[in-house]
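Below you will find the structure I want to go over with you.
Complex shown without one protein chain; remaining protein chains in place.
Coming up: chain A.
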Amino acid sequence: MSEPGRAGDPPLSPVRANGELGALVRSARRRGGRQGNGGRAGNLATAGAAHGGGAGCPPLLGDLLLLTPNLLPPLVFLPLTRGGKRCCPLAMAFRDVNSRRHTGLQQLSSLASAGRTLLGPMKSCKFVVDESTNQSMLICSAVRLIESLDLSSAAGQLLNETIQAQNKEFKTGMSTLLFLVGAWSNAILECLQQNVPVSAIVSAMSEGLNSCCEKVQCLQISVHDVSKELCSTSVRPNTSSSKTYEFACDSFLNPQIFLCLQKEVSPSIELVPRNSCSHQEADSNLNKGLVSPLAGFGSIASPVRSADGNNASVISGSGVSASSCKQKRLTHSRYFSALATSPSSRQLDDSQVCLSGQSAHPCECYGLGHLARALSHGNEPNMKLLKSIVAYQHEQAECSGSNQFNIAEVVTCCLPGLPESYSCVCPGFVTLISPEQATVIKHFGDKPLRILLTEGDLTEAYRHLGFTKPRNVRTVLERPDLQEGRPGDVWLNTALDILMRSQVSLVLVKGHVCENLLERCVANKILVVGSVPQKVLSAFGEASGAQPVTYLTQLSASCVGSGAQLELWTASDGRAMDLGELVPIRIRVRGLTLLTAVLTTAVPAKMQLVEDRFWTFVYRLHHALRDGKVFLGGGAVELLCLSHSQALAEQTLKLANKKPVKEFHGPWLAASSAEYKPVVLQALASGWSQYLAAVMCNTAKATSLFEARTLIEHHLKKAADCGSPSAYVLKEFQTGGMFRGGPVPSTGNAEGCRVYDNVTAKTEAWRRALDLVLLVLQTDAEIISGPQSNQLLNSPASSEFMFL
């Protein structure tokens, strides 16, 4: 199953992936191959269905890199619109219909298509395999995907920059951004095919998006209202639903039976036949008559080249995760992490955090719990962790009167090798140290310890930033002193002496610690912990009264804090952990507000993924509280955008027919003529429509893109008939029709599944996506300077370049 126009790909041996994995991402050494292939790694089936033959032009990515080195000129000028002949290599007049292909947009679209399966609450993970080391890593976020791709093309660089910027600012919305970049690039390429001038596309697109952003303001709810509403309507939070999950799990193996049962249970609910992710079953049972592009969902190995294998962690058994994620498409716990343990054992034992009256309190977590659940997007395991954080911080706030949810006081500690049920939140700082160091702890007991914080490394050679070591100083020794020993010993003795004199038992170091000092400290019952994050240092400084120092010689009595307590970290069942080389310990100080989320997973390759997910969720709640409002989620916002942009398109079309061009927005703010506006707005709308369809497919609300489209059309029509689309969307959301979170329809549980989204993060992701696409669209040429351009002159591809 290959796509038209993509035959030019180098023959990469397709690796049979289990149908459940969205894609298999292969990585290569730096700049090994044509990075463009990564673009197609995503989901061939989705891509093919979404754009038919529209994207059928081979992305001309790797051209620049396939060149042999050769001589001179210092500058290369590469027009971005190809298809012109050699005689007109600039091709800046795009009058030729067939030559209206924008390389940059093609690059964006192919890169973005790799991230299709990462969209929505139910993501399909990807493996990143480093071919040089055979190490691999599971990823499920757009940031990690982009990090693993070889992005030496200019458009790729810009895409990377945009996604990193979104990640830095919000930690969420990157997959949306990546997807929309692809969808809008494709839509705009089609506009170019229809000879729409660039300026018209730019102005109509950005005006359209602005208008959409204004329109969806009516779908914002204040955080306060959400909590109130959800708390009051919350019914039987866990008991009935968990049964349904199990039921769903059981029936997973035979979708037909499942469907029948569902029909009996809730005949009134409109049923969408669910496709299991295993395509053999899907083919034989459900989709015989349907042309289902999704059937091949994960069955094509879609390799993505990784430029950087350094950050890949070692994976021991890919088969384990493959089989464990097999069921994810049908279970309520959407992440296969939930399946590593049975749903009943998911109950977290909160021995460390006392959730006062969890069962008695009608709405746990003091109002934030329901909001968090609505923002969790099915992230069950992390939901528990977040509840603990909120509960603990609430307790703190009652003492100190500070704010309710403080993200700065949360750190994570990753313990690969433990089952996920061991994840929990502990007050204090949990970190890993070596077993030798751990022996110190038993000497301490419950005794409060004196604590020292240092900001730099704890080594002899370390000097503060900005200090340049003199290179031309020679030390002469007049009379050798044989007793003095090795040269490093002077420093070591001084350092130890200082620590002993100030009776410090615990040293937290931001940077590295000298090995010898570490040993000597262990012998003298001082525990030194290196690589401590800045926010941990600050928290300990505040709680213990310690002042961070850079050098030990700075140490004075006022710098040392007191009251620290040390213990081995034990899991909820009292089992002390021995993770091979490292031992987890917990450090506490009275009044310390710091919390550590201990994240565990039995599959080491998943560690990064588990941590990423935790932070995404935490930040989502953080942003919701900061914005003070949330969007109705589950596609409600996007559906309104879709309907609004289509309505705008129709409006302008009518206007254009009635009154042929009189209104211009001023001559220089891009003379967008009403003639092209409908086409461009349709392109904008197609972005939303593709987004909705992809989410529906990923969450198994629809079995195929075709079906998803039909469903969307159906809702659009109903919305239009209703007169006010926003009212329709609100009603649908209230009654829990289209925008329900749970993929398994079950009676009476609709309220519990309401989904909300971040406002700023989402609208910013849209804006950033569109900005990037428009930026690339307006680019008509690449100017390559430096040594690379010298190589291009005599290369086979030199005909595509102009030289200055």
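Here, contacts are C-beta pairs under 8 Å (C-beta built on N, C-alpha and C of every residue); 3 or more make two chains touch, one makes a residue touch a chain; residues count from 1.
The rule is simple: contacts and distances are computed from a predicted model.
Novice: UniProt names the one chain left off this complex as which of "tRNA (guanine-N(7)-)-methyltransferase", "DNA replication complex GINS protein PSF1", "Molecular chaperone MKKS" or "Pre-rRNA-processing protein"?
Specialist: Matching the unshown chain against "tRNA (guanine-N(7)-)-methyltransferase", "DNA replication complex GINS protein PSF1", "Molecular chaperone MKKS" or "Pre-rRNA-processing protein" yields "Molecular chaperone MKKS".
Novice: Of the listed residues A:127, A:179, A:405 or A:676, which contacts the missing chain in the full complex?
Specialist: A:676
Novice: For a quick check of understanding: of A:444, A:551 or A:706, which residue touches the chain that isn't displayed?
Specialist: Checking each option in A:444, A:551 or A:706, the one touching the absent chain turns out to be A:551.
Novice: Give me the chain A residues in contact with the hidden chain, please.
Specialist: Answer for chain A: residues 31, 64, 73-77, 80, 90, 92, 104, 151-152, 154, 157-158, 161-162, 165, 168-169, 197-200, 202, 206, 210, 455, 464-470, 472-478, 534, 537-538, 547-551, 553-554, 558, 661-664, 666-673, 675-676, 764, 767-768, 771, 774-775, 778-789, 792, 802, 804 touch the chain left out.
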